[in-house]
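Now for chain A:
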Amino acid sequence: MPKDQGLISWKELAPGMFILEPGNSVKFKTGDWRAYKPVLDKEKCIKCGMCYALCPDLCYEKDEEGYFICNLYYCKGCGICAANCPKNAITMVLEEA
Partner candidate 1 sequence: MIEIRIHGRGGQGAVTSAELIAVAAINEGKFAQAFPSFGPERRGAPVQAFARIGEERIRTREKIYHPDIILVLDPSLPKITKVTEGLKENGVAILNSHLSEEEVRKILGDYKGKLALVNATKIAIEEIGVPITNTTMLGALLKATGLIEVKSMEEALKERFGKLAEKNIKALHRALEETQIYKGV
Partner candidate 2 sequence: MRPELKDFKGFNLKKLPEYDGFAPGHRACQGCGTVLPLKLALKALGPNTIAVSATGCMEIISSPFPYTSWRVPWIHVAFENSASVASGIEAAIKVLKRKGKISKREKINVVVFAGDGATFDIGLQFLSGALERGHDFIYICLDNEAYMNTGVQRSSATPFGAHTTTSPAGKVIKGQVTWKKNLMGIVVAHNIPYAATASPAYPVDLMNKVKKASLVNGPAFLHVFSPCPTGWGCKSEDSVLLAKLAVETRIFPLYEVIDGKYILNRKIDKPKPIEEYFKLQRRFRHLTPEQIEYIKKRVDEEYEKVVKLSECFGIES
């Protein structure tokens, strides 16, 4: 079993099995849980930030132009962003196989 699945020597564990690296779940890909992906229509987008606020998976990041872009490494495809976009700028599209 590879190390990133947790199998390491007991000698390498911090006391108490504490995890010393904060927020290291960023390394963990949840994007492959997804069947649908959000697609943004920048024409309609008003950069209100609702998708950013409501994404349970913290996928949205602001780009240089101020648009909120979904990081598909994490996006599980729940569709909350699309359902709550006030301008219907996001559509959920079936992932291509």
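Operating definition for what follows: a residue touches a chain if its C-beta (ideal position, glycine included) is under 8 Å from a C-beta of that chain, and two chains touch if they have at least 3 such contacts; residues count from 1.
How were these picked? Simply put, all candidates are chains of the complex that A comes from, given by their letters.
Worth saying up front: this structure is predicted, and the values here are computed from it rather than measured.
Only one of 1 or 2 makes contact with chain A in this complex, and that is candidate 2.
By the touch criterion given at the top, residues 4, 6, 8, 17, 19, 21-30, 33, 47-50, 52-59, 71, 73-74, 76-80, 82-84, 92 of chain A touch candidate 2 in their complex.
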